[in-house]
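For this depiction, one protein chain was excluded, whereas all remaining protein chains were kept in their positions.
Lettered A and B in written order, each chain numbered from 1.
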Amino acid sequence: MTGKEQGGAAVVALTDVAKHFGSVRALNGVSLEIRAGECLSLVGHNGAGKSTLVNIVNGTLRPSSGELAFPRAGDAAAAKAGIRSVFQELSLCPNLTVAENLRISHSALRGIGWRRKAAAEIGQSLDTVFPGHGIDPMVTVDSLTIAERQMVEIAIGFAPRGGAAELVILDEPTSALDAGIAEQLLTHIRRFCAGGGAVIFISHMLGEVFDVASRILVMKDGLVVADRAAGAFTRESLVAAMGHVAADAPEESTASERALGDEVVRTDRGLSARKGEIVGLAGLAGHGQAEALARLYLGSTSSWKSPREPRMVFVAGDRPRDGVLPLWSILRNASASILPRITRHGLVDRAAEEQVAAEWKQRIGIRTDDLANPILSLSGGNQQKVLFARALASTAPIVVMDDPMRGVDVGTKRDVYTMIRAEAARGRTFLWYSTETEEICECDRVFVYRNGTISAELTGTDICEEKILEASFELQETGT
Amino acid sequence: MPALFSRAWIWSWLATIVVFGLTLTLTGRNGAGGLAYAALAFGAFSVIVGLGQMLVITLGPGNVDLSIPAVMTLSGTLALKAMDAAPGTAFLGLAVALLAGLATGLANYILIAALRLPPIIATLAASLVYQSVAIWSNRGLRIKPPEALADFATGRSLGVPNVALVALVLSVAVWIVLERGAFGRWLLASGQNMRAARLAGMPVERVRATTYVTVALFAGLGGYLLASFSGGASLDMGQEYLLTSIAVVVIGGTSIAGGHSNVPGIWGGALFMFLVVSMLNSYGLGAGIRMVLTGLIIIGIVIAANGRRARR
Partner (left out) sequence: MTRLFARHRILLPVISLAVLLALTFWLQPRAMSYFGMNLLFNLAVPIALATVAQMFIIKVNDIDLSIGAFVSLVACLTATVLVQQPLLGVLALAALVLAYAGMGAIVRALELPAIVVTLGMSFVWGGLALFILPSPGGESPEWLSALMSVKPPVLPMAVWAAAVIAAVTHLIAIRSGIGTVLRGVGGNARAVARAGWPVVRLTALAYGLAGLFGVLSGMALTGLTTSAGADVASRYTLLSIAGVILGGGEFVGGRVSPTGAVLGAFTLALAASLLSFMRLSPDWQIGSQGAILILVLTARLIFTRRGATR
């Protein structure tokens, strides 16, 4: 790949591309060229049009108007032009092995011994992108952790697959990866671009964006509102360009001011929380935090009883798997956890239901004109707000949150932080698993997980990136 | 969404009306009353078991009760045996039939939940056992139902078959629970995403257990009424309801993927299934052709009802 000259013909060129879904204008006339060697970062809120743009580039969607060309390959089909996509939601076949999954996207692999060839190719790609990954190409994907699956998917994206990857689209590739692995990926992206490849990188983690992008494209309401070299942005100017004014550092919020009550949660594995406390679960992704929360929640509630006043509610982060009820309206999704409270003689009091939902729509700022709209008509961030509303509308004194900010934009996050602090001040207890340090720093007390157990308990000023990382990695330093 | 729901069942009703009309072109208009009465009487049994099957199918992918025919046979047989044609035992028989339904429903649920068997396999395997129990208890006897009960099952009130009235009462009850009740919400949510429903604090296991018991109770009632209606229980009396119960649910516009049910559609589907057969009969077609056409018509309706959804 080193032979390719920088610049030259664009890998992909869009001319005034627009995309409408019915009356919704998802993309409003975008012109864009991506050249070899570029790492283009796409930023913007949920619903700004990033996914639509990406899906047009990779050929999943056809533009309603405008032109899409691949000048460098001189071919009209994205697949033949070496355009690869790694999607935010996992798109591997869990019943197949890692090597067999490569076969799905590499149809030229055939004949006797294809499996061995596939294993060699994916193994090599994994070695290149994630040195020391420890993934066996012959195991089935369902035996891998989420992070490992993400790694496999990325490796398939960069694998030669009979040609060479010209442009790799990475949509939130690091969402399931811990810091070390994410850093390996960023290093590889830089290497790949230096070798003449192009990358479209979508991430909500601005640190990563500045780390890796050579050019940043800001989108808003289906339009490109800024397109500059990465060096021309600062963190603040980027956030401003996206349309959210960066608020100042949060006012004094933490427990020092809030009166904490008695202990309301204590598990035999050491997790505990007091009334009114925001407890964080930190550590590298996939080290048992989500399991600890699921165990706590499922153990404290019943699948036989549905009390009027539940002890605990759950906010899901993996929305399609754990949260959203896809056939239902926003209203029904929001009221899902409070049904026993608004039921009389077995029948749901619909007036009360609408009242509660309308109140929370207001309080949490769900962007919709009608709560009767289907939940799937909302963007991901707004769906997440509905899930927050579902939990907070209940009377439960304990709220369990399983990485609830995945794929949520900065503005929504700020809103939610404020909401959580206000609820905590009223005496609610929060247990909050997050992979992002920024969120963990909102907490009063933090349990750091490592290999499925608690490796440290931090409070007050100890809650900082350094201490958390220390506790997450300690074993590797002393374990020799 | 409401507009969609209303369209989901209108299909089966349209098809029913068309078939009704086509049959009348042959039999003449005089037959209209009789045909409608027969359709209501015979369709009522499909409605009763179809309602139960609908609730199960609403529970989500993989949920279906294949033991309905066996439960019908078993409860019909046991009920008639308990009554032994003695007068004044109708309620005893009903209680026996419902008890049989309760027991089989609980057994099905235990197999599904405790042994974690896929419902198709669990109800299939269990139905073989129920069938054996029915064979063993029946021993080829042919007991007539008590006369009063037979009169009720074959009789009419206000010109409507009594069995159809029973089916109507059940339908209304199911409709209210699904549309307005908290239980209905829980059921519909479980059908969309069982895990999400559980994490939202819903009593999903209770819903699942109740549903599997309900379908068996409905099948028990259906078997009891059918045995009384047809003058005795036979070992294959439930057989046709395996396919029919699923067909009426799907023709009626209930989503086979779960999370969405449709009560009026069950009636459309049930009447339609009866009328198609009687139409083909009145055209004087042979058994083979009749079956082929029934199959093609079922598929046609499903394509018409689903294609609309897919193209939406």
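What to note about this one:
Heads up, the rule we're going with is that a residue touches a chain if its C-beta (ideal position, glycine included) is under 8 Å from a C-beta of that chain, and two chains touch if they have at least 3 such contacts.
Computed from a predicted structure; not experimentally measured.
Touch with the chain that is not drawn comes from one residue among A:65, A:95 or A:145, which is A:95.
Looking at A:18, A:68 or A:104, the residue that reaches the missing chain in the full complex is A:104. In the complete assembly, the contact with the undisplayed chain comes from B:128, out of B:26, B:86 or B:128.
Across the entire complex, the residue among A:139, A:194 or A:232 in touch with the chain not shown is A:139.
For chain B, the residues touching the absent chain in the complete assembly are 61-62, 64, 111, 115-118, 120-122, 124-133, 135-136, 243, 246-247, 250, 256-257, 286-296, 298-299, 302-303, 306-307, 309-310. Mapped onto chain A, the footprint of the missing chain covers residues 60, 79, 85, 87, 91-96, 100-101, 103-105, 107, 109-110, 114-115, 139-140, 142-143.
In this section, only the chains that are shown with their structure count from here on.
Measuring from the averaged C-alpha position of chain A to that of chain B gives a distance of 45 Å. Only residues 297-298, 301-306, 310, 313-314, 316, 321-329, 332, 336-337, 339-340, 343, 346-348, 350, 372, 374, 390, 394 of chain A touch chain B when the two sit together in their complex. On the side of chain B, the complex with chain A involves touching residues 1, 176-177, 180-183, 185-186, 188-189, 192-193, 195-206, 259-260.
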